[in-house]
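Yeah, one chain of the complex is gone here, protein chain that is, but the others are all in their spots.
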Amino acid sequence: MRQESIRRIISICLLALLVAVFSLTSSYFLAPKNVYAFLRDASVTGILAVGVTFVIITAGIDLSTGALTALSAMIMANFLFYLPDVPVPVVCLMSILIGILGGLLNGFVVTRLKLPDFIATLATQGIFRGLTMLFAIRESGRIRNQVIKNKAFLAFSGKISSGLFYVTIAFIVMVIVGQLLLKKTRVGVYTYATGSNRKSADLSGIRTDGIKQFAFGLSGFCCGLASIFLLARTGAATVELGTGLEFDVIAAVVVGGCAFSGGRGDVVGSMIGALFMSILTNGIYKYNLGSEYHVIIKGVVIIIMVLFDAVYQRYFRSRLHSSGRKALKGKAVAQ
Amino acid sequence: MSDQVLLRAENIHKSFSGVQVLKGVNLEIRSGEVHALMGENGAGKSTLIKIIMGVYPKDEGTIWIQGKQAEINSRSDAQRLGLAVIYQELSLIPTLTVMQNILLGQETRRCGLLDSKTMTRRVLELMERFDLYLDPGEVVENLSIAQQQTVEILKSLTVDAPLIIMDEPTASLSASESERLFDIINRLRDKGVGILYITHRLEEVRLLADRLTVLRDGENVAVVEKKDYDPQKIIRMMIGKDIATSADRVAMHRPGGPVGLSVRGLTRRGVFENVSFDAHHGEILGIGGLVGSGRTEVLRTIFGADRADAGEITLDGEKIGGTVAGNIKKGFGLIPEDRRGQGFIPLQSIRKNIALTNYDLLSNALGIVNSGRESRMCDDAISNLAVRPNIPSMPVINLSGGNQQKVVVGKWMARDLRVLLVDEPTAGIDVGVKEAIYQILEGLAAKGVIVIVVSSDLQELLRVSTRILVMRKGRIFREFNEGFITQEDVLAAASGIDNSREADHE
Partner (left out) sequence: MNKMNRSQFVKRFQKPLILLGVMLVMVILQPRIFPTFNNMLSILYAVSIYGTMICGMIYAVLLGGIDLSVGPVAALSGAVTVLTIIGMGKTGTSVVVGIVLGLLAGAAVGLVNGLIISYFDVPAFLITLSTQSIINGVAQLTTGNHTIAAMEPPSFTFIGSGRLLGVPVPIYIMGIMMLLTYIILNKTVFGQRVYAVGGNRQAAALSGVAVRRVSTVCYVLSSLMAALSGIVLASMNQQAIAKAATGYENDVLTAIVVGGTSLAGGEGSIQGALFGALLVGVLNNGMRLMGVPSTYHTLVKGVIIICAVATDVYAKNKNSGLQRSMFGRPFRRGDSKGALKS
């Protein structure tokens, strides 16, 4: 536990430091309106990060989340445009269903066709993006970004009276559910086991392929859920919706402490990562710096965190080794 | 309780591609006993264990578990029947906690959620019952190897009437950790657990075992009760001759050639200490010792693959540095034990593998490979070493173990070699090819190359070496450089019976 707790404390401290710096330099930063704004900005990435956390803990990767979110959104836009009588909850369910199916397709390609996760989800990214274009709403052959007029659906972009956005509430719920699933259920323990030592997990009777399938399915579910809020906020489903979103998600998960080698990290960590990235973005814009600085800082932050984790891991391992060696040395002296 | 037979295996036969490995072996383990299984490398111990654990199917024979005939076809079958193996290499999930590892696959749930209270209680009960205490919430990767072993043992105790098979469990433990393990084993025995203990260390057998089964060449030699225990007799049983005849005695020689490689005070903290020896031109110096005695690490350090903490190495008076590339240039070569993982590039052809260490000879100043010379080098190596099939473009992974080893040898043969370090030259190689490899090594020595061979196979060690050093617990413990010696002598030195040189009371 110790190692992971220290990592958690460090990421919380980094988050606190970031908040402190921005609130000292900008009086507006901690104004409730701004707080709700950066919470909202963190939410879509954060919801996706919950699913991707599971995938990365199994030592996998999911590059298709942005495209799958776009596909779900496009399917909903079709329903809302062509079949306005379908009740909104059904439309939302359709979106989630599409998400789960997409996730299961990823899982199928990885576990049955035995493609490496990276290639598999790169390929399905192309497929989902292509299907999004296929379903794009057209007028006389040209894609038209149809603005959604359904009030009931657009309400998803709203907020409760205190100013907290619905999407943030969904994010919090997903974090709680995800963390419970990961820490308090069998599936969660098996997820760690699969990523940490797949062979031993197999030998302990765990169906590791099933676990990977589940992780991808969950990631797909999160895409479906996130797309509802994303579509409601943008008001129109474009074919470019969510481009590059998968990288923001991966950034959040990595900053939150998930290791690419698998078996490490959790949902709360990824939530901190998502908050960190959105606060960083929010703060950078307050300095009137352009988007170019944003991408540079984002990249530098990921590299620093990856290097930090590498050095930190090595330090912990060498400490264990040296304590083992000391024991041996003590024995040699005793002789 | 104590006389209940946990496992009985009768008349077990097994052959691999026509070679009989087990020829009607019997084994009986009662609950509440520590049963030692001994035998030389290749006696069939590991095959027997794998059959019991359902890794290999048996050709013939029956296995009874608690009086019931059992068909064990997979490891999960074995697990259900209460059988568990603790290998030298641990199979835990490093990032999960002690509790999660112990109960992996048998979690308690309430309303779909894990009931961690009940689970902790189960683990604590288990720990209390067997007197093995660990923090259930600690993450396994933070534990020492001995503590991780304890977790594995606890994991195997979750079933009723368990039988635990321990395969050389002390190989990677320090002395104090080993003592703690013996303590645990004694406690388990008192609680009625059956333990099959595989080891080469006679000392441990004396301390622990209630009974002892000795295997030789796939056959039972004897079952020895504790009261009849006599180390000298057991060594003789393992080796197979009652009285060593002159044919089994191999002459050792004081080296005739000039000193070539000189190692002084070589130390790698926690692995080996103060290793000093000279190796002479034209001799094959054997290094014997048990697994974990530091032999492999000494070879790797001389080669420059590991860093030495102290000590000096000279070759013909010239100081040797610590980089692999530099040492290769000076004429060193290493044939590692883990052939598949460290010896060759699996998907690359025979030609590329042989050429890999020799590009300084095969390329011009611009780094362009002379493919004609590359082909010739490969053809020479293939014909000199009789690699089969003799297709230079064949990926090495598709060759048999013996031919893979020939390729690994081949990449050093093409050079102006001065020192060849060989770790387990014939591990996993057919008997037919073994002799060919020995002859290659002897041929090199005859040319003046210093050959240093590490081997756990005593027969092999005596067969190839002209002089033998025995390592024990990270130190050079004995040297055999004159007169006639037998496998018995080496084994006695390695397993610590022979205390003539060191007052070591363990």
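Note that the chains are named A and B in the order they appear, and that numbering of residues resets to 1 at the start of each chain.
FYI, a contact is a pair of C-beta atoms (placed from the backbone, for glycine too) under 8 Å apart; a residue touches a chain by one contact, two chains touch by 3 or more.
Just so it is clear, the model here is predicted, and its values are computed rather than measured.
Undergrad: May I ask which residue of A:Val52, A:Ile98 or A:Leu131 touches the chain that does not appear here?
TA: Candidates A:Val52, A:Ile98 or A:Leu131; residue touching the omitted chain: A:Leu131.
Undergrad: Check each of A:Cys13, A:Ile160 or A:Ile296 against the chain that is not shown and name the one that touches it.
TA: From the options A:Cys13, A:Ile160 or A:Ile296, the contact with the absent chain belongs to A:Ile296.
Undergrad: Can you tell me which of A:Val52, A:Ala77, A:Val109 or A:Leu280 touches the chain that was removed from the display?
TA: That would be A:Val109, which touches the missing chain.
Undergrad: Residue-wise, where is chain A in contact with the chain that is not depicted?
TA: The missing chain touches chain A at positions 59-61, 109, 113-120, 122-131, 133-134, 136, 143, 239, 247, 250, 254, 260-261, 290-300, 302-303, 306-307, 310-311, 314.
Undergrad: For review purposes, identify every residue of chain B that touches the missing chain, sorted by number.
TA: 303, 305-307, 322, 324-325, 327-329, 334, 336, 341-348, 352, 355-357, 359, 362-363, 366-369, 371, 389, 395, 397-398, 411
Throughout what follows, only the chains that are shown with their structure count from here on.
Undergrad: Can you compute the centre-to-centre distance for chain A and chain B, using the mean CA position of each chain? Integer Å is fine.
TA: Averaging C-alpha atoms per chain gives centres 45 Å apart.
Undergrad: Provide the residue numbers of chain B that touch chain A in the complex, in ascending order.
TA: Chain B reaches chain A through residues 75-76, 79, 91-97, 100, 104-105, 107, 109, 112-114, 116, 137-139, 141-142, 144-145, 174-177, 269-270, 273, 474, 504.
Undergrad: Given the complex with chain B, which residues does chain A contribute to the contact?
TA: Per the stated touch rule, the residues are 1-4, 180, 184-186, 188-189, 192-193, 195-197, 199-201, 203-206, 263-264, 316, 320, 323-325, 327-332, 335.
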